[in-house]
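For reference, the structure discussed in these notes is given below.
One protein chain is absent from this view; the other protein chains keep their places.
Each chain carries a letter (A and B) given by its place in the written order, and its residues are counted from 1.
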Amino acid sequence: MSVVVRFFTTIYYNKKALIGFILVVFFVLMALIGPLFFHFSTAIDYSARLDPPSFAHPLGTDFAGRDTLTEIVIGSQQVLSVAFWAALISLSAGVVIGILAGFIGGVVDEILMIIINLVLTIPSFSLNLILAAIFSVTSPVAFGLLLSVTAWAPLALGVRAQILSLRERDYITVARLMGLGKGYILTRELLPNIVSYLTINFIQSASGAVQASVGIMLLGLVPYSVTNWGQMLNIAINQNGGLSNPSGVYYMLSPILALTLFTFGCFLFANGIDDFFNPRLRTS
Amino acid sequence: MEDSYILKIANLNVDYVTRGSVVHAVSDVSLSIPAGKLTAIVGESGCGKSTLTTALLHYGMGQRRGAILYQDKDILKLKGEELRKFRWSEISMVFQASQSALNPVMRVGEQFIETYREHDRKVSKKAIVEKASQLLEYVRLDPKRVLQSYPHELSGGMKQRVMIALSLLLDPKVVILDEPTTALDVITQDAIFDILLKINREFNTTMILVTHDFGIVAKVADYVAVMYAGQVVEYNDVRRVFKRPQHPYTKGLIESTPSLLSNNEEISEIDGTPPDLRNKPQGCVFHPRCPIARPICSREIPAARIEGDGMVACHAYGHPLYAQESNIEKVGG
Partner (left out) sequence: MGALMTIENVSMTFQMKKNLIGGPAPQVHALSEVNLEIPQGSIVAVVGESGCGKTTLGKAIVGLQKPTGGRILYDGEDLYNMSGDHFAQYRKQVQMVMQDSFAALNPMRSVGQALAVPLQKLGIVKGRKAARDRVIALLESVGLVPGEQFLAKYPHQLSGGQRQRVCLARAISLSPRLIVADEPVSGVDVSSRLSILKLMSSLNKELGIAFVYITHDLSTARYIAGQGKLAVMYLGRLVEFGDLQSVLDRPRHPYLRALLTAVPAPDPDLARNRPPLPLKDLDLPDATRLPSGCSFHPRCPLAAAGRCEQEVPQLHMVGASAVACHFADMADIS
């Protein structure tokens, strides 16, 4: 059975993962091809300010009478690319450091563990805020890097723990007895066992990065962009009284809904990953 | 002799539903357990023997159908407080891994007190400790030392004996022993079974032993039920089972056990592997592995034939066609 067929079979049988997959794909498509269909214009129409949802504006309008749905779609590109880079950078760093610590062990492990534990004690959101205030974050890569400054540490700790538990397994002992080298043991015996762990963590890191990035945007610490979900929330709450003004509520709820759906989708999708990678859970 | 049976299992079925498929762990088992005797339930891993015994306590997972009568009460109908009181005071259990059955952060003495108090709040601590000490002495442990110990301070064999003492604390009528010595070595195993036999005789406690080891069965059991793929295929007095096994599976199991006594020249294994319980063979569950299978065996489920105290579920039993090719009858020596 090809990998693709197996993937869809697994997803089909795991309904939670299916819903998650659809949500994630929905947001990814929104970011990739959404801008082809939605065009954001800066034109201001104060007569249509903070309108409730209608046929013309399914999610209502913003403080300047612009379509909220268009803003969400355009904004998804930035939010998702930041999430992607953040997840990729923090996971790569986490994997490399976790494997070095767990597989080499000894002094290397001890030094890396001190560093990991040090990073874990830093309040990450505060550090992110300070760094965002010092450096001007302009590109998604830079934003992702910023979010990864501390996010790699728990991943490294997790990967190390996985490696430590796996390296004591009998099949690793047998591989050693057969005279198979460290490279073989790492790539052929250990890594296949943590692929599902890594994939789940990639999705969860991405979803965590979305939360964190929106938090930083909400506080206005990244360059202003009116379509940015966090910026939208910022405006909705601070300038339009989203919490007290009944007509501002749709403008405030739209980015919240988008965020919630994406995070929820990531959570559900991650749920099905192990079914796909673990031969024991595969549906035959 | 209706009253000589303490437990009557009637048409018991236990299914586990997992990921869309149904595992028939126990299929249509009817079995009566004689009071005051030691009945062994023998079979390979996955034959349903543990599922059957946990059903006797109405404990754990699985959908149960059928009835388990204990003193005219159906255990499977007990609920809530009634069920809680019933467990341990009427039927108790000694598990395979006593290590995990004892609470690691509680002294052994406290565990005896807690267990008793869960069932009877009025009894004084002193009385419980006294009773616990008697039981510990009975299982050849030093009560003064053991009651003050934490589980990790005891060896595996000692923990298992503590568990046996704990299982007797509320004077149950039935004790279920689920592979009680698999983790232990031969000498400890031997000593523990000597203790269990003594309890069986002196307290008249009915015992149900779950095991895969025919050597142990030979040593301790009065009656033997052989299980295969969720069904009881043979039941009889222990001597009859060893001298004249009727079911080809029983015969195969006995013959495939290496011994210190025989020359081991004639022993041979049973071909094949036990079936997938989600997808059992048609007809007799044993027919794909059976050396004497005939066409009927793959079509019809053999009915339970009862003769005296014994039971066997095999088409070959008493059938003239099998007389020559089956050497079931020859096993005598």
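Assume a contact is a pair of C-beta atoms (placed from the backbone, for glycine too) under 8 Å apart; a residue touches a chain by one contact, two chains touch by 3 or more.
Being a predicted model, the structure only gives us computed values, none of them experimental.
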(request) Taking the complete complex into account, tell me which visible chains touch the one left out. (result) A, B
(message) Touch as defined at the start, partner being the missing chain; which of A:V96, A:I114, A:I130 or A:V174 qualifies?
(response) A:V174
(request) With the full complex in mind, choose from B:L196, B:I270, B:V285 or B:A316 the residue touching the hidden chain. (result) B:I270
(message) Of the residues B:S30, B:T188 or B:S298, I need the one that contacts the missing chain.
(response) B:T188
(request) Go through subunit A and note every residue touching the omitted chain. (result) 169-171, 173-180, 184, 188-189, 192-193, 277-280
(message) Under the stated touch rule, tell me which residues of subunit B contact the chain that is not displayed.
(response) 44-45, 140, 155-158, 184-191, 212-216, 218-219, 221, 238-239, 242, 252-254, 256-261, 264, 267-270, 273-274
